[in-house]
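One protein chain omitted, others in place.
The first chain written gets the first letter, and so on, giving A and B; residue counts start at 1 in each chain.
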Amino acid sequence: MHPAPSVIAFTVLSGLGFGFLAFLGAGLVVPTGWAAFWVWGLGYGFAVVGLLASTFHLGNPKNAIRAFSQWRTSWLSREGVFAVVTLLVLAPVALFEIFGGFPLASLGWPGALLSLVTVFCTSMIYAQLKTVPRWNQWLTPVMFMTFALTGGAILSGFNVLSILLCVVLTAVLVAIFNTGDKRLAESGSTMETATGLGKIGKVRLYEAPHTGTNYLMDEMIYVVGRRHARKLRVIAVAFAAILPALVMLIAPEGSLLGIALALIFHLTGAAAARWLFFAEAEHVVGLYYGAR
Amino acid sequence: MTYRQPALDTSPKVSDEIRKTTCYMCACRCGINVHLKEGRVAYIEGNRDHPINKGVLCAKGSSGIMQVTAPSRLRHPMKRVGPRGSGEFQEISWDEALELAVSWLKPLREKDPEKMAFFTGRDQSQSLTSFWAQAYGTQNYAAHGGFCSVNMAAGGIYTIGGAFWEFGAPDWDRTKLFVLFGVAEDHDSNPIKMGIGKLKTNGGKVIGVNPIRSGYNAVADDWYGVTPGSDGLLTLALVHELFQAGKIDLEYLARFTNAPCLIKTEDGPENGLLLRDADDKLLVIDKRSGKPVPFDTPGVQPDLGATHKGCRTVFQAMAEKYLDEKYAAEAVAERVGISAERIKGFAAELARVAFDEAIELDQPWTDFRGDKHEKMIGRPVSFHAMRGISAHSNGFQTARALHMLQVLLGAVECPGGWRMKPPYPKPVEAHPKPHCGVTPGKPLNGPHLGYPLGPEHLALKEDGSPSRIDKAFSWENPLSAHGMMHMVISNAHAGDPYKIDTLFLYMANMAWNSSMNTRAVIEMLTDTGEDGEYVIPRIIYSDAYSSEMVAYADLILPDTTYLERHDCISLLDRPIGEADAAADAIRWPVVEPDRNVRGFQSVLIDLGARLGLPGFVNEGGGAKYKDYADYIVNHERRPGVGPLMGFRGNGEAVGRGAPNPDQIKRYIENGAFFLAHMPEDGSYFKPWNKSYQDWAVKIGLFDAPSPYLFSLYSEPMRRFQLAAEGHGDRQPPDHLRDRLKRAMEPLPCWYTPFGDEDAEDYPIHALTQRPMAMYHSWGSQNAWLRQIHGQNPLYLPTAIWEKHGFAEGDWARVSSPHGEIVVPVAHMAGLNPNTVWTWNAIGKRKGAWALEENAPEATKGFLLNHLIHELLPAKGDGLRWSNSDPVTGQAAWFDLRVKIEKVAARHQTEPNLPSIKSPVPKAPKHRRQGEEA
Partner (left out) sequence: MTELPQSTTRKLGLVIDLDICVGCHACVTACKGWNTENYGSSLADMDAYGEDPSGTFLNRIHSYEVQPTGGGCSQTVHFPKSCLHCEDAPCVTVCPTGASYKRAEDGIVLVNEDACMGCGLCAWACPYGAREMDRAAGVMKKCTLCVDRIYNENLPEVDRVPACVRTCPSGARHFGDFADPDSNVSKLVADRGGMDLMPELGTKPVNKYLPPRPKDRPAAAPLTPIADVKATGVAGFLDRLLEKL
C-alpha cells in the first residue's frame, strides 16, 4: 500500500494521543493547574492533530461529518465515534484537573477505556481487511495497542513501565514483521485464484490494462526493496523501542529531558514502523497486476 | 432496523438528439449514433441497424469524442515560414492558401504535369481523388495500398476475383471452422470480432496461424506459431496432404475454376498459356464428348484429367507440382516452425470439416451455363488473412496459395465458406488497366491504377524505363495495382526515375510511421540541392491533426474531423457491404467545426475548379460543384451511376438513376447508409450465379453479366514469365529476368523472403501488430486511448528472454542490417521462439500531437520503422532492389531481421530525434467533462 504521510501521521499521533489520554484518564498521572493544562493539552493535541491529519487524505472532506453515521458496521466510523466520545468524556476530567485540581475518577476510568477502544478501532480499520493479509491478523490490534501504551507510558514518565512496554513492543514488532511476511502466501490468494485460471496452469501478467498508472496502482501497489525494508525494520525497532528503553534506563524518573528524548526516538521509530506497515502491505489487487 | 437506500433517478434523460453517421476512428466504417447535448457531442454508440457493426463499437469508436475535441486538431491553413522541419508556420486565409496552391499547380499542369505527384493515405475518397488526379493529367497518383496490403488485394483478385481485406467475409452464421492467417486486427475490425464470437458460441472452432498469440489468436482454439514468411510453405504442405488423401472438391474445381483448362506446351510466345477458341474463350474437354468446348457451354462436364494434343490440364500440373515430396509435412516442418504431426493434424481438420461436416441448403439456383442445381452444397470452412501474409516479399504468392487452398476445399462462395461482398466478385479482366499517357494541359489518358494482364499494360516510357515516380507497373513490380507510396519520397529525392516539383499528400504521416527508414525520409524531405532549393521543392499536405508530417510541408490544408464533414463510402471505392447485400454510406456534419478548417474533399473540388480541370468546371468555366456534398449527389461516373447507389432518381431507384437532390437527406433519415439485398437464390456462388449476375447489372455494379472461372493458374503471370524468357517486344532489363521467372510462376509457389538473406547475422524476426484500441498514429492524441497504449515494449519470446538473462524493466539494443534502436523489453511466452514484436505506431516524435515533450510515447515509445530500409542491401551486381514484393511492390515490412543485445536501463528510447515546434497551442493539463479549457 502507498504509505501516505497523512495516514502515517494520523495513526501514529492519534495512537500516541489516545494512549497518553488513557494514562491521564485512569488517573495514573495526576497533574494539576498549569501543568495539567499542558499535559492534557499534549494528550488532546496529539489525538486531535492525528485525527485532523486523517482528513487530509479525504477526497471530499465536506462529507466527513457523515463518517460518524455507520458505527454499526464500519470500523472507521466507530473509530470516529469513539474518538469524539472519548474526547468529550475526558473533557470534564481534564477541566476538573486544570481548574479543580483533582481527578474525576468516575469519568476518568471510562474515558481511559474509551481511549483504548478508540485505538483498537483504528487498528481494526486495517486488521479487518482480508484484502491485505499482512494486516488481517490479531497482531495488528496488539501492535497498535502496544504502541499507544508505550507512547503513553513514556509521556507519562513511567520509566519502568516504559522499559517493560518497550520490550513487549520489540517482541510484537519482530513477531508482526515475521508473520506478516508469510501472510499473503498463507491467505491462499494467488494469481491463479484471482483469475480463476489456475485450473489451466500457472498464470503470469502479459499486458497490464494500461501503460500508465491509475488510482489503484498508486494506492495499493507499492513495492519496497527487500534490503531497504530490512534496514528500516531495524531502525523501527531500534528507535521505537530499544533507544527509548535505554533512555528511560539512564534518565532519572520524571526527567523532562529524558521523556522528550525517549519520545522523539519513539515517534521516529513509530513513524518508520508505520511507514513499513503500509509500504510492506501487499493488497491482493496487486495479483491482478502481476505485482505483490 | 430496516435497510435504507437513497432515492435514485434510474431514467435520466440521455441526450437532446441523436444524429446517425459513420465512424472514422478507423477504416472499418461502422454506423454510429452520436448523442448531442446542447449542441456538443456527448456520447457515441453503435447503430444497431447498421450492416457493418449491428450496434457494437470498438474501443476507438467509443472514444471518438476525445478525437473531435483533441487539442492536436489543426486550426487554420498555414504557410511554412521557417526552414522545413522547424515547425515555423504562419496562419493564412483559405483564399490565400488555395491561390498559393493554384500558383504552384497551374503552371506545372500546363508544362509538365508529371512533376506533380499526388498521393493519399488511408482516405476513403479514392474515387474522387483519382478522378481529380486524372483530370489534372499526372500519372503520379496512388493511395496507400502499396505499403499496406496490395499483396492481399492483388493475390485475391488475380486468383478468385476478390480479396480478404474488408471485401469478403466468412459466412459467419454457418461456418464451423475459421482459419485466420496473419491478422492482428484488420479493417474489418468489428465484423471479425462479432463473427468469431458468433462462431464460437455456435460451437465452431477457430484456428490461428500467427507467430504471436494475442488478440484473435488468443481466443483461437488451436494456435500455430508459424515462423514469419513461411506461410506459403505451410499452405503448400497442407495442399500436399489434401492432394495425397484426395480430399479435394473435384466437382467444384471442374465447374468453377480453370483447373480443367489446358496448358499449351508448344514452344514459342504462347507456351504455358491456356488453350482458347477463336472467340478467345477458354476451352475445356467435355467428358461427355471428349471434345474441347468453351468453358461456359451449357451442360458441359469439364474433365480434370483430360489431355488434348499434348496439352495437360491445369489440374494435372497442380497434382504434379504439389504432390512433390518437397511439400511433405516432414520436409517443411523445420522451416515453418511447426511439427509435421501438427501440420498433418491441421490438414485433417480442414478436410474433416469441409467434407464430413458439409452442409446443404435447400436453395435451387441456376449457374451461368444455365445448368440448374437443386441444392447449395456448403463446405463450412472459412479463411481470412491479411498483412502477416502480405507484408512479406513472397506475400503475393502466399496469398495466391491460400486462395488456392480455399478453392481446393470448395470453400469459396458456398454456404459456410468465405464469400465476397459487392462490388466483388469481379474478374481481374473487368478491372481497369494502368494508364500513363500524359499530355500537358490535358487529362491523363485513363485511370492511373489497375490490373495488368501482361507486359503490354505496364506503365513504361518509350525507352522502357518506369513512367511513374514510384516505379509502379514497371518490370521491378509489374502488378503493383495500388501504386507504391513508400517509394515516392526516396525516388523523388534520388531523381530516379526523375525529379518532381510538387508533392501533394493527403492523410499519410510520411515523416513518421508510414515510412520505412523514417529518419532518412525526414532528411530527404529537408535536403537541399546545390542551388539551395529543396530537392523536393514543394510539399502540400492535408492533415486534420498536428502529426509529425505537418512540419515538413510548405502549405497545410487543415481538414475537419470525421464528425464535421461530408464523406462518401461508395461502391466506386472501398465500400461497406455484406456478402448478400450491397451497401454504401455517408458521413455528414453532425457538428460544425469550431475552427477555420474545411473538409479536404471540398477543398480538392474547389482546387479543381480554380485549376479549370475538366469534370470540375461547367461550360461557363465556373465551379461545377459547390462542395463535396454537391459532388456526391450530382457527379455521375457513368450515366445514372454516381457515388451513392441509394435513393436515386425519384428517390426509389437503386444503383442506377438520375441524381436526386434529396439523396443526402434521405441517407441521413435512413441512418446514413443504404443497403440493397440481393435475391435469395443469388447470395452464394456469385461469380457463377445467374440470379446474382443479373441483379448486379440491374443495380449498376457492372453493365453486363461477367461470370468467370477462378484462376488457380494465372495467365497474366505466365505472360510476364514469357517476356522474361525473351518472348514479345516489351522486354525486361536483363538483370530482372531471373527474378521475374521465379516470382511470376503461374501456379502458387513459395520462395524464401528476401529479408532472409540477412538471416545469418540477424537471426531474429521482428514484427509489429496493430493494437485493437489504437489506430496508427491517430490514437495517441486521444486522452482515453493513450492511457491504454502510451508506450510499447518489445516483446521477446522465452528463449531469447532467458538466453540474454533479461528481467522486468530491462532495455535492449536492437539492430538490423540497416540501423539500430534502443528500447524497453518485456517477456511473452505465447510467441514463436525466433520472433520479437511490438505494437505499431505508438512511438511519437517529441512536439507532435499536442503531447508534452516528456510524454511516454516520445520517451518510452518507439518505431520499428527505423530498422527497415526501403531498399534491400546491395546485391552482387551492386543493384539495390526495393524492399518489396517483386510482383506487386508491396512493402515487405515483416521481412525484417534483427539481433538483440541487453543494455543498461535508461529513460529515453533511441533514436531520440530533436523535438519539433508544435503548430497548435499547448493542451490543457487535465480533462474533465465541461472543464476542458
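Convention: a residue touches a chain if its C-beta (ideal position, glycine included) is under 8 Å from a C-beta of that chain, and two chains touch if they have at least 3 such contacts.
Note that the structure is a prediction, hence the values are computed from the model and not measured.
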Which candidate, A:Ala26, A:Val39, A:Ala53 or A:Ala67, sits in contact with the chain we can't see?
A:Ala67
Tell me which of A:Thr32, A:Gln137, A:Ser189 or A:Ser255 is the one touching the absent chain.
A:Ser189
The listed residue (B:Ile44, B:Ala696 or B:Ala766) that touches the chain absent from the view is B:Ile44
Could you please point out the subunit B residues that touch the chain left off the display?
1, 3-6, 8-14, 35, 37, 42-46, 48, 53, 55-63, 65, 71, 189-190, 193-194, 196-198, 200-201, 213-223, 225, 241-248, 250-251, 254, 304-305, 315-316, 319-320, 323, 341-342, 344-349, 351-352, 772-773, 781, 783-788, 790, 828-830, 850-852, 854-856, 859, 923-931
Touching the absent chain: which residues on subunit A qualify?
1, 57-64, 66-70, 72-77, 80, 125, 128-132, 187-189, 191, 193-197, 199-210, 212-216, 218-220, 283-285, 288-289
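The rule we apply is simple: only the chains that are shown with their structure count from here on.
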Euclidean distance of C-alpha centroids - subunit A vs subunit B, Å:
63
Quick one: in the complex, what on subunit A touches subunit B?
204, 206, 209-212
Can you list the subunit B residues touching subunit A in their complex?
214, 787-791, 828-830, 856
